[in-house]
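Note that this complex is displayed minus one protein chain, with the remaining chains in position.
All chains are identified by letter, namely A and B, in their written order; residue positions are counted from 1 within each chain.
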Amino acid sequence: MSTHRTTILRIETQGPSLNEFTGKAVAWVADSGVSTGLLTLFIRHTSASLLIQENAAPEVQDDLLDHFDRLAPEGPHYAHDSEGPDDMPAHLKAAMTQTHLAIPVIEGQLALGTWQGIYLFEHRRRPHHREVAMHLAGA
Amino acid sequence: MSTHRTTILRIETQGPSLNEFTGKAVAWVADSGVSTGLLTLFIRHTSASLLIQENAAPEVQDDLLDHFDRLAPEGPHYAHDSEGPDDMPAHLKAAMTQTHLAIPVIEGQLALGTWQGIYLFEHRRRPHHREVAMHLAGA
Partner (left out) sequence: MSTHRTTILRIETQGPSLNEFTGKAVAWVADSGVSTGLLTLFIRHTSASLLIQENAAPEVQDDLLDHFDRLAPEGPHYAHDSEGPDDMPAHLKAAMTQTHLAIPVIEGQLALGTWQGIYLFEHRRRPHHREVAMHLAGA
């Protein structure tokens, strides 16, 4: 019988970084007993985002941070600057990546590839409490 | 019991802009009576897109438009130019943002954060009739 369940995951961040939480998503799916279904992750913020990326080479993360800094640099050219120089670039980086992700569950396991990790992509400088809503539908 | 329902939302646009339709999505979910589930929004076009962004400061929208104009400027360098100078940039802006969004429903409410709004991001200059397919699964 198909069921739906949800939970809120809380993640603390310390400045611009990719914060892996694959293990927490995997554990929640395993606990559910769902064999075939779909996991959806949704970040409840507009200055941080979600991303699936390679979890093998740590330099990939440095290059990702540099890349999005280059595409959305800090500077005096933004109309919205009341919340600090890193705020509008953070919204732009979020707009270029993902607010949500979805991953099929097959035979009780997330269908992630061998090198795929799930990351919360923090774009602000100050420490933040972030929330990710998780939804699992399946049977 | 888990159910699925769908509808088509029609939105009129007047040139490049972020068109908020959070209220329409919220109302449709409320009408459904679903308590736990997942809302999916899908835009049936390739020169407009979807985006969740801050709904508090209107300047954020100006900066978003400027940003994507800068990344995908109009110009003579496109192979596809038969539908006007704003057509290929529109496809590129759509490719860098979202064709679909999904938002969990928890205790009968969309799990949006306090400052998150749902937008149709129009990239073409002329007025357009746009369609967003909405799907709700839940119990």
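Here is the rule we use: a contact is a pair of C-beta atoms (placed from the backbone, for glycine too) under 8 Å apart; a residue touches a chain by one contact, two chains touch by 3 or more.
What you see is a predicted model, and the numbers here were worked out from it, not measured in a lab.
Trainee: Among B:Gln14, B:Thr46 or B:Gln109, which residue is in touch with the absent chain?
Mentor: Per the contact definition at the top, the residue touching the missing chain is B:Thr46.
Trainee: Just name the one of B:Ile11, B:Leu65 or B:Ala133 that touches the chain not displayed here.
Mentor: Missing-chain contact among the listed residues: B:Ala133.
Trainee: Of A:Ile11, A:Ala79 or A:Met96, which sits in contact with the chain we cannot see?
Mentor: A:Met96
Trainee: Mind pulling the chain B residues that touch the left-out chain?
Mentor: Interface with the chain not displayed, on the chain B side: 1-6, 8, 40, 42, 44-47, 71-72, 77-80, 82, 88, 91-92, 94-96, 98-100, 102, 131, 133-135, 137.
Trainee: Could you pull out which residues of chain A are in touch with the chain that's been left out?
Mentor: Considering the whole complex, chain A reaches the absent chain at 2, 36-38, 51-54, 57, 59-60, 62-64, 66-67, 71, 96-98, 101-106, 111-113, 115-116, 137-139.
Operating definition for what follows: only the chains that are shown with their structure count from here on.
Trainee: Using mean CA coordinates as chain centres, what's the gap between chain A and chain B in Å?
Mentor: The computed centroid separation for chain A versus chain B comes out at 19 Å.
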